[in-house]
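A selection of the complex's chains, in situ.
Each chain gets a letter, A and B, in the order it is written, and its residues are counted from 1.
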Amino acid sequence: MIYLTRREIFRAAHRMFRQDWSDEKNSEVYGKCSNPNWHGHNYILWVTIKGEPSENHGFVMNINILKEIILRKVINKLDHRNMNLDVDFMAGKIATTENLAIAVWNELTPDIEKAGAHLHCVKIEETENNYIEYYG
Amino acid sequence: MIYLTRREIFRAAHRMFRQDWSDEKNSEVYGKCSNPNWHGHNYILWVTIKGEPSENHGFVMNINILKEIILRKVINKLDHRNMNLDVDFMAGKIATTENLAIAVWNELTPDIEKAGAHLHCVKIEETENNYIEYYG
């Protein structure tokens, strides 16, 4: 079993808050991350797939196919966007990196399976000090 | 002459646009950077000062004093904020990194001079592929 990882970056605005909470409650739980005027990050996404290298071409999966899936299903929707307002697969969810990683996993799985590989891990770094990993 | 550089990070939302331009014109000039719902970055700021090391303590400037100035005058106003809406020294300016670097220079200069040093360079990295330097 071989694991192949592809890195992509997206720059997005977001805000952590719950609409059913008061501003005080949101500020108490999320601190400055709940600023009503938004803030943002250069998010770094690592997508890891696993499989056997093909005897035919020597790849687990052609990286250009993997890249195309990640761009189409995830990056094009998130890059230079507002995670709360602009992204269909985050609608109605609290914009934590935890929820984002799960949503990205769900977006990517069908196309990666269709391409004959298996999704192993979605890792998202929000800042150089914090990151989330999800293994399904 | 010795040059001392301090790095600080802020995570901010912004949007590049001119209010006196149509959406089409803004989109033509600024592309996806003019998204009306904002986007954001982990900005990296490097502040370089210059001077002679003190024979008394061996520093150009005590780094804790430099850090306190940068946090108070710049980072606390930008971090987890919206550069267009929340930051007094960016009011009425187009939110390019060029304009931000000049504004940060103007914010920092008086306090650094008062502390007996000279501001040499403000460098701001917006993404790992782009950065701006301003030398006054």
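Keep this in mind: contacts are C-beta pairs under 8 Å (C-beta built on N, C-alpha and C of every residue); 3 or more make two chains touch, one makes a residue touch a chain.
The structure displayed is predicted, hence computed values, not measured ones.
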(Q) For a quick check: 2 copies are placed, so what copy number does the complete complex reach in this file? (A) 6
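The working rule: only the chains that are shown with their structure count from here on.
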Q | chain B to chain A touching residues, read off their complex | A | 9, 11-14, 32-33, 35, 37-42, 79-82, 85-86, 127-128
